[in-house]
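Only one structure is covered here, and it is reproduced in the block below.
Note that one protein chain of the assembly has been removed; the remaining protein chains are unaltered in position.
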Amino acid sequence: MKKIVNDPERVVQDMIQGLVTAHPGSVKQLPDTTVITRKDAPVSGKVGLVSGGGSGHEPAHAGYVGKGMLDAAVAGEVFTSPTPDQVLEAIKAVDSGAGVLLIIKNYTGDVMNFEMAAEMAEAEGIQVEKVVVNDDVAVEDSSFTSGRRGIAGTVFVHKIAGAMAEKGGSLQEVKAVAEKVIRNVRSMGVATSPCTVPAAGKPSFELADDEMEVGIGIHGEPGIERKKVATADEIAGELTDKIFTDLDFANSDVAVMINGLGATPEMELYIVNGKVQAILADQGMNVYKTFVGEFMTSLEMAGCSVTLLKLDNQLKELLDAPSTAPAFYS
Amino acid sequence: MKKIVNDPERVVQDMIQGLVTAHPGSVKQLPDTTVITRKDAPVSGKVGLVSGGGSGHEPAHAGYVGKGMLDAAVAGEVFTSPTPDQVLEAIKAVDSGAGVLLIIKNYTGDVMNFEMAAEMAEAEGIQVEKVVVNDDVAVEDSSFTSGRRGIAGTVFVHKIAGAMAEKGGSLQEVKAVAEKVIRNVRSMGVATSPCTVPAAGKPSFELADDEMEVGIGIHGEPGIERKKVATADEIAGELTDKIFTDLDFANSDVAVMINGLGATPEMELYIVNGKVQAILADQGMNVYKTFVGEFMTSLEMAGCSVTLLKLDNQLKELLDAPSTAPAFYS
Amino acid sequence: MEIFQVEHARKWMKATNERIQEKKQELTELDQAIGDGDHGINMARGFREVMTKLDGETYQHVADVMKDVAMTLMSKVGGAAGPLYGTAFLKLSMAFKGQDVDYPLFTKGMEDAVAGVKQRGKSEVGEKTLVDVWSAVLEKLQENDHFDGSLMLDTAKAAMENTKETMATKGRAAYLKERSIGHLDPGSVSSFYLFESLAGVIREGV
Partner (left out) sequence: MEIFQVEHARKWMKATNERIQEKKQELTELDQAIGDGDHGINMARGFREVMTKLDGETYQHVADVMKDVAMTLMSKVGGAAGPLYGTAFLKLSMAFKGQDVDYPLFTKGMEDAVAGVKQRGKSEVGEKTLVDVWSAVLEKLQENDHFDGSLMLDTAKAAMENTKETMATKGRAAYLKERSIGHLDPGSVSSFYLFESLAGVIREGV
């Protein structure tokens, strides 16, 4: 796999440089860190929102930094959770005294690093709360394991918690609505080709010409089942089926996200969307809003995920609230 | 190349279906056509803007339909210009009496089909003007050939002409500003992997593991030169060099677009942007606004293009004007 | 063959469609080499629709057949080939309008068709486009005074093969400049199948 990079070991630094120069009016980099914050951070009186994780999921997470969404995003090395010292810098940079909420995707590494940062921040007198997103229904939610993974549904947590913080919600209120989103959001994905970590130089797994990986993670980790490539309609059916088995969406108002994993043409995402919408209509669900595009990618992996979020009036209002984040303008 | 589709011969219809159901509040499909228009078309008193071309360039062109941008986009088969009858339907649907501007990318097929539609529309008494975008400096502009191709710079034409139409410009004024953008916009791209037309089923060209194609088109047509893959910095240097040779940007205010061709991770686009910004700063140019993402793709081709637009006050104001198009929110 | 009749026109289109469907992938591969890889797909779609259209209609005049062919190609092929083939058949239809198509009228129709294609494509002979094949066929028609299938076949073939050695200055292949040399022009190859089919109809006579 060819990469348009300079040095595989420096991709994160180079990317951050390119990101900050692209959006100089809205974001800034904390010097000597891989932390991107709102230019106006800390926002006086506002609860600070910090998320992040390994790099390679762009536009996540820095693309969601902006008014109405995150205050800071911490970028780790590719597919590697950022370290506690970096997360701590982010927390300190966005805390205005109203406390900070960490939005963590449920991976052992992310949880441990963010937790350690939270402990350090609390030791410095900052109020920190955290929520852990685990929307991926591909993985069983068992108390004997580390549980389900966090994938594209995380973007809805950023958006809605961000809107709550922006309108002045307290740390507990922001945390509560983030948890409400987490309870009501489910996702699942499929990959038709692997991705290559720049420093690894070879694909994370191999797929035959007629195979796909169902229940794929967003780090090139293998999915849960390998099978013959199916049609867009079949894929839409399988992913939504799995989601409905996990959470009952009957008669709900839902937000839909069809997320490209990196290399999938937008054309294909729309084709999948067409079927997803038909399925939801069939089942009597009411689609409130649809998002089609790349929101939580896995480098140049081909494939997509489907995310459904059950909405009540509060969530609708917060989903619709303005955001100036480069990757989620609304 | 695996595709997430249902039937390779029906991808365009399926895509349009998925697109319209994703944005039911803002766009609609003209029945039995591949035309997407603003939901509120024709907008009374406003000049109508119609663009389009082959499919496979998503989010172009339907993603740019919205208030402040296009009134209609006509989708052809993959990489194939739409036919005159379809373009004619689009013209008729958006004309409110103030006339219609066609924004055409400079490919023989597009020019011919749109011209024929214009002739038919004029025969029906509709005032039609057209502009032809030819921003790709990879191809020589010669009077003996069909001239340079239109690529990602087209999006700036959509945006700026769209803003002019929205604020009430006459057909001549809208055309004039579109032509001003065309005179001042230049692009060039590079590919590191080919793409596969769904109905063709095999890649459009082959590249060795260490090769890239410089001056690539957006239809999988081969570029102008094949060479060893270079670093992001070298690529940024080569593309901007070629652009500066064609048009002098010294001391200008510029808009920058780093466009992904389909499969390139956003991380890499940002890395390229970092160097492009450094080069522009070095040369004393002032970057007014930067766009990094997928704007004019070529299915799942890997690679990117760099577009520079020289701005005056009028263009800045129109570039900043609001747009509600799904793929260009501002 | 003295008069080119409705049945001849139908056979021509049927044979052309069969050839194009058969050669769909070849045409696409030729277009992948120096274009964008859709020519076979576009032509196959267009002629399939032509057959559907013709099979559902009855015609009095060749001109009416040509018109339906023109309109179908124009609205189903797209790209560069659609308007060009569409224009060609439209010109044939206009020239033939309401008349019996004898050799002189057929030749006149071809003159208009070639002129129309050149104008639409702003192109001339020698630019490595389908104009090369159409013009060569026209020239022989003009030199001769009766339908001659073998001559048409040989002429179209030679002109088509000749595009391999020329450099493209029009169409997508023009971007490749020197690199376009050594490849057949896809539009010339599809045009060859068209005239090869016509030659067959001529040779078979009524």
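By written order: A, B and C. Residues from 1 in each chain.
We adopt the following convention: a residue touches a chain if its C-beta (ideal position, glycine included) is under 8 Å from a C-beta of that chain, and two chains touch if they have at least 3 such contacts.
Note that the structure is predicted; figures quoted are calculated from it, not measured.
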One chain isn't displayed here. Which of the visible ones does it touch? A
In the whole complex, of A:Asp7, A:Glu129, A:Glu221 or A:Glu234, the residue touching the missing chain would be A:Glu221
Out of A:Asp14, A:Glu77, A:Asp95 or A:Glu300, only one touches the absent chain, namely A:Glu77
One chain isn't shown here. Among A:Val43, A:Leu171, A:Ala200 or A:Ala278, which residue touches it? A:Ala200
Hidden partner chain, touching residue among A:Tyr107, A:Phe156 or A:Phe244: A:Tyr107
Counting contacts across the full complex, list the positions on subunit A that touch the omitted chain. 9, 54, 76-86, 107-109, 112-113, 116, 138-139, 144-146, 149, 197, 199-200, 202, 204-205, 217, 219-222, 224
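Methods note: only the chains that are shown with their structure count from here on.
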When you average C-alpha coordinates per chain, which one falls nearest the overall C-alpha average? Tell me, please. B
Can you compute the centre-to-centre distance for subunit B and subunit C, using the mean CA position of each chain? Integer Å is fine. 32
At what distance in angstrom does the C-alpha mean of subunit B lie from that of subunit A? 29
Suppose each chain is reduced to the average of its Cα coordinates; what separation in Å results between subunit A and subunit C? 54
